[in-house]
Every structure is written in C-alpha cells, then in structure tokens.
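Structure incoming, see below.
Note that one protein chain of the assembly has been removed; the remaining protein chains are unaltered in position.
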Amino acid sequence: MPPLLHDIAHLGHVELLTPKPDESLRFFTDYLGLTENGRSGDSVYLRTWDDYEHHSLKLTASTTSGIRRTGLRASSAEALARRVEAVEKAGLGVGWIDGEPGIGPTYLFRDPDGHEYELYWESERYRPPAELRPALKNQAQAYPARAFSVRRLDHVNYLAANAEANGSFACECLGGRVTEQIMLNDGTISAQWVHFAQKSYDLVWTNDWTSSSGRLHHIAFATDTREDILRAADIAVDRGVFIETGPHKHAIQQTFFLYLYEPGGNRIELCNPMSRLIFAPDWETVTWSEAERAKGQAWGLKTISSFHTHGTPPVR
Amino acid sequence: MPPLLHDIAHLGHVELLTPKPDESLRFFTDYLGLTENGRSGDSVYLRTWDDYEHHSLKLTASTTSGIRRTGLRASSAEALARRVEAVEKAGLGVGWIDGEPGIGPTYLFRDPDGHEYELYWESERYRPPAELRPALKNQAQAYPARAFSVRRLDHVNYLAANAEANGSFACECLGGRVTEQIMLNDGTISAQWVHFAQKSYDLVWTNDWTSSSGRLHHIAFATDTREDILRAADIAVDRGVFIETGPHKHAIQQTFFLYLYEPGGNRIELCNPMSRLIFAPDWETVTWSEAERAKGQAWGLKTISSFHTHGTPPVR
Amino acid sequence: MPPLLHDIAHLGHVELLTPKPDESLRFFTDYLGLTENGRSGDSVYLRTWDDYEHHSLKLTASTTSGIRRTGLRASSAEALARRVEAVEKAGLGVGWIDGEPGIGPTYLFRDPDGHEYELYWESERYRPPAELRPALKNQAQAYPARAFSVRRLDHVNYLAANAEANGSFACECLGGRVTEQIMLNDGTISAQWVHFAQKSYDLVWTNDWTSSSGRLHHIAFATDTREDILRAADIAVDRGVFIETGPHKHAIQQTFFLYLYEPGGNRIELCNPMSRLIFAPDWETVTWSEAERAKGQAWGLKTISSFHTHGTPPVR
Partner (left out) sequence: MPPLLHDIAHLGHVELLTPKPDESLRFFTDYLGLTENGRSGDSVYLRTWDDYEHHSLKLTASTTSGIRRTGLRASSAEALARRVEAVEKAGLGVGWIDGEPGIGPTYLFRDPDGHEYELYWESERYRPPAELRPALKNQAQAYPARAFSVRRLDHVNYLAANAEANGSFACECLGGRVTEQIMLNDGTISAQWVHFAQKSYDLVWTNDWTSSSGRLHHIAFATDTREDILRAADIAVDRGVFIETGPHKHAIQQTFFLYLYEPGGNRIELCNPMSRLIFAPDWETVTWSEAERAKGQAWGLKTISSFHTHGTPPVR
C-alpha cells in the first residue's frame, strides 16, 4: 500500500439530497442539534458545534435521496496541487469550479464508482455571531444543547459496485490508507475503511448488492460520549425517529453506534470512537473474514439484514 | 508558523525515573492497568492495552524522579531522515544509538531545555501471547481489566526555563504546531501545547518557576471515557494514591483530567479528550491571557497552587 | 432512633420564591428541562419528565428568594392520619387547607425552625397531552430533551437555627431516620440527612450561621447519569449560569453534584446518586467529625466557603 500522506486534512462536508426537505431539516436541527448557517436555492447549510468551517452538511431538496457530493479539505495549497495532479492522472478529474460559501477554488472529481467529490484548500474560519459565541474560545460555537448535539461529521460510507477499486483510488490518488476491510470467502473485498491521518477511518466503500453506482450507505456524526448515543436512542423513540439497529459496538473499528433513517430516507449513523486513533504509520490492514463477520458485532449483535438492502437513493 | 508536517507519527514512549521502583511499578500495573513486557537492568518495560509497539513506558529505578528520555516515532524512513537533518542543523543532535527492545536505529537529541529525546522509524509490531490475545483482532492486547486500564500514553508536559524556545524547536525541527498557549501580561509565553497530526496536543512545555532545566511537569495517559476517570478517583482514594486536583475539565484543550502523584513523586495525569481532534491544517494558535486563566478551569475550579511548585526531580 | 415507618411516601413538591420570575422560569424550563403545567396568580407550576403527580415545583414571584413550602405525600390515608396526629401532638400543626392543583385535602404544619410543609394523600395521576406522551408507557411524560433534563426533584436542604431539633422532629413525627450527620468538635450536630424509605436522603437540615429561621440552603434535582451533570456544567458556562462548585462527589452520601444559583438567587443542586440506596432497616447513623470534614469532598475538593455563607432569602 502507498504511504499515508496526510495530504487530505479531513472530510469537510457532504451534500445530502432529500425528498422531504422540511422534515429532514427538522431532524438535523432539532434532533441532531445542527445549526443553520445560510441558504441558497433549494439548499440549507448546516454546521455542528465544533465545525471550524462554514458548514459540514448541505441539505438539498430533491426528487430523491442520496449523496450528491463530498468535500475534502487539502492540508495545504501544495497538497491540493499534488492530489489534483494524481486524480487527473487517474482520469477521474472533472475540473475547477467556484467554491461553496466559505470555500475557495474547488476541484471537482469522481471516484471510480461515480460518486462526486470536491477538493479545496482555502476555507474561511467560522466566526460565530454573539448569540452563538462559546464560553471557551478554543471551541467553534456554543454547544446548542438541543436534544443531544453531535460534535462533527465523522465519516461517509458509500455503496459501490466495486468497493476495492474505490479504496485503492483513495489510497493512490488521495494518499489514504485502508485500516480495515472485509474479505469474502471467494476473495472479494466487500468493504474498505480508509483514513487520512489519525482518525481510524474517514471514508468507507461497501459493495452495493444492486450493482448500482453512486449510492450512499450512510453518513455518520460523532458524539462526545456513548451516553449521548444512549440518550439519542431514547429521544428517537419518543419522537418517532426510525432506529434501524443499535446502540451497540462494531467489531470493525470498535465504534459505538446507532443507525437511524432521517425522514428523507438516508441512513444516519451516530458514532462514538471512544479514544481510539490509529497511530502506526505502517499500520497493517486488518482483514475480517466471512466467518469472523458471522460472529456479529463486538458484543454479538447480528448485523441487521436491512444493512445489506437499504441504500439511497432507492433502486427500482 | 511552519506548516504541520506529520513527519512525527506520534509520541512513542517515555523513560520515567523513580526512587521507589517497587511501589511505582505497582502503581502502573495494579492501578493504571499497564502490562509488563520485559526487564533490563534497573528498568521495567510497560505497555498499555492499545499500544501497537513494544512498550510506552520504561520505568527505571534511580536516586531521584523525573523523565530521562522521550521517544518519538517518525512517519517513514524519509521523515526520520528529514527530522534528523533539521535537528542537527539546529545543533541539538546527539547521535545514533542502538534502539530499545522492539525498536530499530535510534537518533538521540535534546530540546533547547536539555530534555533528551529519541527518534526512530523501525518498530516491531507487538504480538500478544495467548493469554493476552484480544477478542477483537483490531486491538493490540486484551483489556487488562485491573482497576481501570488506560488506553494509551497520551502526552508529556515538560518544565523548561523557556517554554517558547522549546515549542518553536518542536515546530521548526519536528514539524509540529502550537495549537494553544498561555501569554502572560508582560508578553511572556509561559506554556505551549504542540501537536503533530490530529490529536490536539502531544508535547507541552511549561515555564519552570525554578529556572531549572530538564524537569517534568507530568506525563498523561488517556482513558476511553470520563466515567473511567471518575472511577479512577474512587479507587485512588481507597488505595491511598495522592490526588492533586480534579476530576474537572481543562479550559485549555478542554481535556477532562485527574492529577495524581505516583509513589516515586512524578505527577501523572489521567486524561480524556472526549472526541476532540484538531482538523484545521491552518489552525490559528489559541492564546490564553492571564485574565482568562484567572477564571480557572472550564467549570470554574481554580488551578491548584502545587501545579506551579511541584515538578520532578525536586529542586533543592 | 424510632423505626423507619415509610408513612411519608416521598418528597412531592416545593414552592420556591424568586424576585426574578421570568429569568427563573427560563432557568427551570430551558436549562433544567422542566415542563410548565399551569399557572395561578404569581405562580407557575412545573414538572420534571418523571413526575407522576401534577407538579414538583411551584415557582412564585416574590420580593425575595427562599422556599415557602414543602409538600410531602403520605403513603396512605391512614399514614396521613397518623402523621397529622403526631405533628399535632408535637404542637407544630397549622391546620387543613384546600390542596394545590391535582392534590386533595392538605394538612399544613411547620418544622421546629418554622419552615412550612404540607402533607397530603390524594393526588391525581398526571395524564400527558398528546404532544408530551412518552414512547414507553411506564414513564410519566416524554423526555423533554431541552439542554439536559432532570428526572426528579430529589431533596431539600434547609438552613435551621438548630438542625438536630428538626431532624429529630422528622424522625419522631414523620417517621424518617437520620442516615448521616455532621458532629462538630463541641458535640453540636451541625447537619442531619433524613430519609423516609430507600432513597438515602430526602430532607436535610443544616445549621444556619446567621441563626435565622426558615431559610433554604438548596433544592436538588436528580439526573439519570453523571454525564448529564458534566454536560450541564458545559451548558451552564455557555449560558452564564453561575456555578458555585463542582462537579465533584460528596463524601457524605456519595452523591455526584453540581451547585448552581438560579437567577432568583436560590442555590440549586444537580445530583446523581449512582445506584446507591439504603436498604438496612436498622441503618446506623453515620457521623462525620470535623476532622473528617476537613479532608474535603470524596476526591479531595475543599468545601467552598460560600457553602457556609449563602442561603435564601438573604439576611441583612
């Protein structure tokens, strides 16, 4: 595997599509505790309380659900140039466009499965208005304290016709590294978890059972504690938010999780990594077999079957 | 400030001196939950359950307390070469030595204050014996489940005659970045928190009120949850472990903390970062004034006076 | 000590006075997560999400702060009759009055210090309106999920010219028992913690340094977890709620605590008992000496001096 470059600083933001924009917006603001930071056309910009950038979620009204685009911030102008060059060499570049609010020149590209990404370096630091100013100045914004309030957009899990081709692309063109993966009995790699620095994963590709392209398995938001997630489950039940599975702990990556569907149909994970980080610069990819997967999640919960059948947008 | 390079992958290990080796060893094994991994001369090698390397603490019997050396792992062979060159250019290099158990060629150097460091690239991955094999193979070792058990060595806080000179050295020669610092009313920088990748700090230098050199303020171990730290406080009281201050939450870096003295006199922090990481590649150093510091810690606890008078080794 | 009778089922509600009714109301609803359940004159009735009765807090606009009355529910009609008889025999009865909303015939009395109480048996079970209906029917009301949301009114701590006389009254006339107390070097009992069933304390009397009568030290609300209290501290700092001391763990009763002042000046404790209950029907009162108290709270925090100087209403 190529070395970890840290040329991608972090996952910046995603654009999520929803056929039920009002209900989805309420889900993200009243339940997840995101804060609105502007609108444009059919889109609302939303931010978590620890986002140092303008937003991490662009919620767009659409005829269907799914993810339209993922934004990745480069670690420097040079890192951006290097990554653009690598992507273009791989023939997956689209070209430069104007950036979203708060974001400078933006390079558009696609992964082998067709998911759309943007890469950028310039990004305005968020300055909270008086009413959102935090008590501690090393925090981006006051804690919203609505329901529970997620700290950050944590990762994206894409469905892809061929997960491995996308993981390889992320390693070779973006400088990432596969920290964990699933290998089926026939040798197929059915999912790969890729990270860019010390977080143990940032982007994940999972094989799409429909062989469709460009679909989404889920986006995930991180909480500060596992107790936040247990409380989120209570509130979900009171408010009629659909719980797909959890809370429980993943065997892979050991993340504590709760899976929900937002009103637009997109799967949302609430996740807590405990203090787990990957420090080894020569980390050996952990490969899970079908037999190991059959043991279920960390504490024995069987993987729910809809995990293998629900993706967005739906496929006819 | 120079850019963040991520040439230092992470803090690897420290060598700690103790005049009470047996009691100190019991503190680290029976209370913090570290696992012994070999001995050599007057030293015992100890590891946390999530250490992928051979050890993260070398505990050495001595006439006094303090830190003898800090080990930093480079991100690659090239990164190691780059850092050695930078250190030598700064005139602070000592030279190559044989590595500690599990560690390859090692370059010795000093910070401007005289603290000793080692830099290395080659490192054997830890393979647990059968009785320490974890249920989940993406974990280095089974959770010891003695008292509470810390996940990792998290950071070192050094005392220095001039904190800023050392922070600058870490940035210029090691590729780190100052995420937070304290500036006194007269403009003196009295402490700097430096990180190497996404963890919000790895090494800290604090001005030594005695103007001594080479002393230690504390080493810190991270737990998975804040509840672990609350429980650790209960057990400390039952076992007569000295609690200096806490549990509480730092304003700086927002770390949840508990400060203890191990039997040899060294200050040990138990820390929990929640899910906080620094993602911004152009993070602006947060500077805390004396007036801000006077407000106390995050929830108002006044900084304890011994925090400004106790360091190791003691000074006559 | 007389036997524990369980004739008092539990602390039902308190009437709290505030010179800043609007700010106080916002504190209790927006910060503590109480739900308004009707108004009458200058008073607002408020309930926690797990209150099975009409309300647990009656917040009344007044020229000053303090507690006007405490409501205790009897365990049966017979228990009510027994307690009324005992109180009258002690010469501290006032007489029967009409009950508050949701509450039947009510007997008014005073403790030796002059604090006013009401005792009642009949109480309408709360039936939530549709929008507050919980998902689980063994819960009184949906979890409000505003900021953090306290589960119940937990206990009242009164200031009294002579704590012991009041504790004795609670044992002899109300059937309670002193679970813990403080004895000064001169033999004075300076505080007594009294319980009525398995909760380890329900009412507390502390000697008033001003030798005034009828004042309040604090009322306390219980949370589900310690993490709720840690989060409450974060939100307090963001919103400018005054934190007096904590979070920390009391040595006495081992309660995890955070002390705040609500805008009207009354001290409010957020408390978490862990799973601690008192089961022994012949529990021996635990007596703490001055020397033991000097060691500070459970983990060493010194008792804050305002704990001995701030009570409501203020004394000229």
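Letters A, B and C name the chains as they come in the text, with residue numbers starting at 1 for each one.
Definition applied: a residue touches a chain if its C-beta (ideal position, glycine included) is under 8 Å from a C-beta of that chain, and two chains touch if they have at least 3 such contacts.
These figures come from a predicted structure and were not determined experimentally.
Give the residue, chosen from C:Ala251, C:Ile268 or C:Leu301, that touches the chain omitted from the document.
Answering carefully, the residue with contact to the hidden chain is C:Ala251.
Identify the residue among C:Leu4, C:Leu119, C:Ala142 or C:Leu174 that touches the chain left out of the display.
C:Leu4
Of the residues listed, C:Val44, C:Leu132 or C:Ala197, which one is in contact with the missing chain?
Counting the whole complex, the residue in contact with the absent chain is C:Ala197.
May I ask which residue of B:Ala142, B:Ala165 or B:Ile304 touches the chain that does not appear here?
Touches the omitted chain: B:Ala142.
Residues on chain A that touch the omitted chain in the whole complex?
Given the touch definition above, chain A has residues 226-227, 230, 233-234, 236-237, 243, 245-249, 256, 298-301 touching the missing chain.
Pick out the residues on chain B that sit against the missing chain.
Touch with the absent chain occurs at residues 134-136, 142-143, 145-148, 225, 227-228, 234-235, 237-238.
In the full complex, which residues of chain C touch the absent chain?
3-4, 6, 9-10, 50, 52-53, 73-76, 79, 123, 125, 136-139, 151-152, 180, 197-199, 222-226, 251-254, 272-277, 279-284, 286, 292, 298
By our rule, only the chains that are shown with their structure count from here on.
Taking each chain's centre as the mean of its C-alpha atoms, give the chain farthest from chain B.
C
Interface overlap for chain A and chain B, more than half of numbers shared or less than half: same or different?
Same: when the shared numbers are divided by all numbers used, the fraction is over half.
Counting in whole Å, what is the centre-to-centre distance of chain B and chain C, each centre being its mean C-alpha position?
About 44 Å, centre to centre.
Between chain A and chain B, tell me the centre distance in angstrom, where each centre is the average of that chain's C-alpha atoms.
Each chain's C-alpha centroid was found; their separation is 31 Å.
Would you please write down the residue numbers of chain C that are in contact with two or more other chains?
In chain C, residues 227, 234, 237 touch at least two other chains, as defined above.
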